[in-house]
Every structure is written in C-alpha cells, then in structure tokens.
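One protein chain omitted, others in place.
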Amino acid sequence: MHVSIEQADRAIAAARRKAVELGTQMCIAVVDSGGVLKAFERMDDAWVGSIDIAMKKAKTAVFFGMPTGQIGKLSQPGGPLYGIEHSNDGLITFPGGLPIVDADGVMIGAIGVSGSAVENDHAVAQAGVETLGVWDLPEHPWRT
Amino acid sequence: MHVSIEQADRAIAAARRKAVELGTQMCIAVVDSGGVLKAFERMDDAWVGSIDIAMKKAKTAVFFGMPTGQIGKLSQPGGPLYGIEHSNDGLITFPGGLPIVDADGVMIGAIGVSGSAVENDHAVAQAGVETLGVWDLPEHPWRT
Amino acid sequence: MHVSIEQADRAIAAARRKAVELGTQMCIAVVDSGGVLKAFERMDDAWVGSIDIAMKKAKTAVFFGMPTGQIGKLSQPGGPLYGIEHSNDGLITFPGGLPIVDADGVMIGAIGVSGSAVENDHAVAQAGVETLGVWDLPEHPWRT
Partner (left out) sequence: MHVSIEQADRAIAAARRKAVELGTQMCIAVVDSGGVLKAFERMDDAWVGSIDIAMKKAKTAVFFGMPTGQIGKLSQPGGPLYGIEHSNDGLITFPGGLPIVDADGVMIGAIGVSGSAVENDHAVAQAGVETLGVWDLPEHPWRT
C-alpha cells in the first residue's frame, strides 16, 4: 500500500503547480504500490479523456516499476512487448507515468499525468514525484 | 460540467474534517454534472472496496438528481426501479451519495462517500455538500 | 501487499486437505492486502463457475475487512448495503471468503473458497486462514 494520503496530496499539489507554470490543464492520479487509486484531480478545462489516461499511466508505471514511456519503447511493432497494452484492462505506454521510490528505495506508488503534450505530462509527473522521492528504480528485484 | 476543482477540493476537505470528527476512514469522490470524476481521495486505512463505491454513489446521485438512498427505496424487490443497479455500468443505491446544488439552483455535481456505516457515509457527504450549496433539488426538471 | 507466496501456498495446502477431508472439490484463491491475486488452485472436478466466485470472495473479504457472509447479511433487500454486489466489478457476499490477520493484528490478505455448500466453503477457507493467523479483525481501523 505504502503511499499515504498526505504524501499523495503533496505530490498532486506539486504537480498542479508545475502544470500551472506550463500553462496546461492536467488530470493527475496517484496510485499505491498495488496500483490502487489513492487520489485524483482533474484541473478545470482538462480533457475529459485524460481522466482514464492519467489513471492508466499511474497503474502502468507501478505495475512494471518503470516509466510508462520506457514500456512504450518496448511495445512498438516488432518490439518484445508488442501489444502489452491489451493486458490489465488497458495500459498506457507513452510518457506521463512514473513510479515513486522513497528514500529507502521502496516503490511506494506511482503518479500518472495526462492533458497536454507528453513532454509536459512527463514534466508534471516528475514534479509530483520529486516531492516524495525519485522515479528511477534500482535493478529489479526492488523492494515493495 | 460546472463544479470547479477549487470547489471539489473544498468539498473534499470539509468531508474529510467530518470523517475525522466521526473517527472514520473514508473514500470521497466528487463528480461533475455529467457524472465524470473531478476529484477523489482515499483516506489512510479506508476500505479498498470503498473506492469504487464512493465513485458509484457520486455518479448515481448526479445521474438521477437525488440522494442515493432515495433511489434505493425505489429499487427494492417489488419496487418501481427494481434492478436499476444493473444500468450505467453499476449504480450504488444506498446512502452516501448526494447531488450538489448551488445558490442558483443548478446541480453542479455530486459527492459520494464510502467507508463506514451508511449513516456516517451520509453525514460526511452532507458536510461536503454544505460547503458548496444544498443537496435537495426542486422538482424535476431542474436545471443543469 | 504482505502475504508471501510461501504463506499463500501453505494456506492453500491446508485448505485442500480440509476439502479432501470433506469430500469436496474446491477452487481456492489467496489475495494480498490490496485484493490482488497471489495464488490460486482449482481442484480436479471442481465447478468451473467456482473459479471466479472464489476469487471474488477473497477480494470481497479483503476489500471490507470482514467475512463475506457478514456483508451478505447487510446486503439483503431492505438492508443498509442492498446492492453492494454491483460495485468493484462484482462482489460475492455469501460465506466462503475470510480476511487473514497475522499475529501482529495486520490484515495481510484474504482467502476465498467456492465449490460446495457455503458451510463447506467457509470451513475450507477457515482451515486455510488458521495456518497463518485469524480471520476476526479488531474494530476498524485495523492496520494494513
């Protein structure tokens, strides 16, 4: 489970500040280490279609312990994970989802952001993670 | 759409204060006037099964413009809406979901709360609504 | 997360011994504290329809931290949780699902059993739990 509501709120607040700074309107989701939703916000005027994408990005990042964009590189046609998006009731494998790893090296959850260009989504997710820890895991097996 | 993120945050904060006052751990969801998720929080140690119930209560309340418990009275065996829970990818028709009606009489969204006895769920939802308006709609057709 | 594969295997083995003793053919599922599947077995000649029921019983027990049969008493027509089965992609609220609480009072997961009369399902689930701990939680909030 791991991520607390205090932590989730802090990550979302930081992500929102970054979104405002970039002039974007985002959906922001935080899930726990099992992929279960902890907190969510849809900024005013954000794409309605981004709700599910933000949630799926967070889920995808925690389900495989890596940034969503990294999975997307492996799931291209001809790649080793082509079609992985069909699993787990749908994954999203472009950037904007990041694991959250705390100071003890434990993956406590993940954040997913959707609502703009994927570079912006990624930057906003990163701002959220950085309030709590880092998003690069050690070589698997990591600890949960 | 109507409900702003500033309003949703305010409603959730008030609901959380009430939940703490009651010594309960709640999942709290706010949806807009179309039933689409605006914000969500799962308090620490809340039932994992309450995430979906809170969301479905909010959706149910706004979909029919009435408290979920009121629909539940109509959906009992032999009642006029028996089985309505099978529609809309699942409704929840026991107390804890309330429409949010603003000062102009417009239904701007709804709140759904789950995590304790239904009386507590209802009380926490009510605390959330009262920061933004009221939860009793005029006779349908109301305005959205 | 909590429940280890060594623990899950031990619980399933004990449950199977009980099932054999009762002359029944069971599906047995163990989920972690987030409701995510850890291990599963379908005994030979068990009902195929029991696979999903066993999984849903385990999920239901951990989602609300109580035996499934206890939720079933509350979800009858006229009861406070009537229709709760429509949430969470389907719950099963008759006996056969039990939380697993370890010696420290932490709910580490749950077991769900289906394949015979509900009394037998419950007895087999109980045999599984008892290898790891107990299934009666203290008053909520418990710890996870």
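The letters A, B and C name the chains in turn, as written, and every chain counts its residues from 1.
As a working rule, a residue touches a chain if its C-beta (ideal position, glycine included) is under 8 Å from a C-beta of that chain, and two chains touch if they have at least 3 such contacts.
All figures in this text were calculated on a predicted structure; none of them were measured in a lab.
Trainee: Identify the visible chains that the left-out chain touches across the whole complex.
Mentor: Missing chain, whole complex, touching shown chains: A, C.
Trainee: Looking beyond the chains shown, say which of C:37, C:106 or C:134 touches the absent one.
Mentor: Of the candidates C:37, C:106 or C:134, C:37 is in touch with the missing chain.
Trainee: Given the full complex, what residues of chain C touch the hidden partner chain?
Mentor: 4-5, 8-9, 36-44, 48, 51
Trainee: Counting contacts across the full complex, list the positions on chain A that touch the omitted chain.
Mentor: Considering the whole complex, chain A reaches the absent chain at 34-35, 59-60, 62-65, 77-78, 80-84, 86-89, 91, 140-144.
Operating definition for what follows: only the chains that are shown with their structure count from here on.
Trainee: When the centre of a chain is set as the mean of its C-alpha atoms, what distance in Å lies between chain B and chain C?
Mentor: The answer is 29 Å.
Trainee: Please report how many Å separate the Cα centroid of chain A from that of chain C, as a whole number.
Mentor: The answer is 31 Å.
Trainee: Residues touching two or more other chains, restricted to chain B: which are they?
Mentor: 48
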